[in-house]
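Every protein chain but one is kept in place in this view of the complex.
For chain A:
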Amino acid sequence: MKPMALSFLLFLMVLVLVAMSLSFGAVSLSLNEIISGFSPSSEFYFTIHEYRLPRTLLAVLVGGMMALSGALVQGVIRNPLASPDILGVSHGAGLAAVVLMTLFPHVSVYWLPWAALCGGLCAALLLWLLCGSHSSAIKLAITGIAMATLYSSVVDFLMLTRPLEINNALLWLTGSLWGRGWDQVAMILPWLSLVPVAFWLAKRMNLVQLGDDVATSLGVSIPVTRLFVLAISVGMTAACVSICGPIGFLGLVAPHLARRLVGGRHQILLPCAIVVGMTLLLLADLVARTIDPPIELPAGLMTAILGAPYFLWLLLRTK
């Protein structure tokens, strides 16, 4: 199938999933009821406007952005098994969130996303200070993984020594859309401004795939491109993680699926990855909250359950 037709089909799928996400839950609503739910006089106003709509929007935004930042990292590290996780951003954000929850339990939860955002950005900054802008992709990846492991061991230490807070921390670390509303949508919106920048870098990303020497010979500055791309990716990942927690495997699996569907040209890969990411997170959240209502599983658990075997399969078939 032509990449354009395929992307369009995926886009339709997102629309269907958005409708399903608004319709299904603890109570199922018909299409008419959903539409009436947009007006404040309706009895479904609270369910739709205050609860399901922001949550669905968030799934679309976060799914798309995490997939996009995954595609960017995979492109610039030149390894399809890479993801924003290897930069230690999500683990840094997780550490900051857990520090706030366990050491400062009296601080309002309002500060949780801000703390996580700072944690993620600081982790990226630290990685950059350790590696510098001229280091090789592989050095960056290995240092990032080492830092991520360090952060998660501190997280483990904090949770084990302060068992009272362990539930909240664990729930946050699994990644979920539960209880998120318009405030969180408002926090994520400014970061959308990075998406056009990512598209502007698409041509350069293509040339990075040809190796440092050829890319340089074609007029692309590798250190500058890498810095730009990683900075965008870090910003978007930190923003997403600060709102929804580290939703496992999304940034790894979505761009990889997209690459299998439409190939490696970033002009088509990036939009396709975004749509695949939206689809996956909408689906994961939908399944997580309709599987046994009113009990909700975290969406991050669903993406991990699906993502981990896929990742394993990828590794096994890599020569």
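A few points about this structure:
Throughout what follows, a contact is a pair of C-beta atoms (placed from the backbone, for glycine too) under 8 Å apart; a residue touches a chain by one contact, two chains touch by 3 or more; residues count from 1.
Simple rule for what comes next: contacts and distances are computed from a predicted model.
Comparing "Iron ABC transporter", "Cation:proton antiporter subunit C", "(Fe-S)-binding protein" or "Ion-translocating oxidoreductase complex subunit B" against the UniProt entry of the hidden chain yields the protein name "Iron ABC transporter".
One of A:Ser42, A:Asn168, A:Gln209 or A:Thr290 touches the chain omitted from the figure, and that residue is A:Gln209. Among the residues A:Arg180, A:Arg259 or A:Arg289, only A:Arg259 touches the chain that is left out of the figure. Counting the whole complex, the residues of chain A in touch with the unshown chain are 78, 80, 200, 202-203, 206-207, 209-214, 216-221, 259-260, 262-265, 267, 269.
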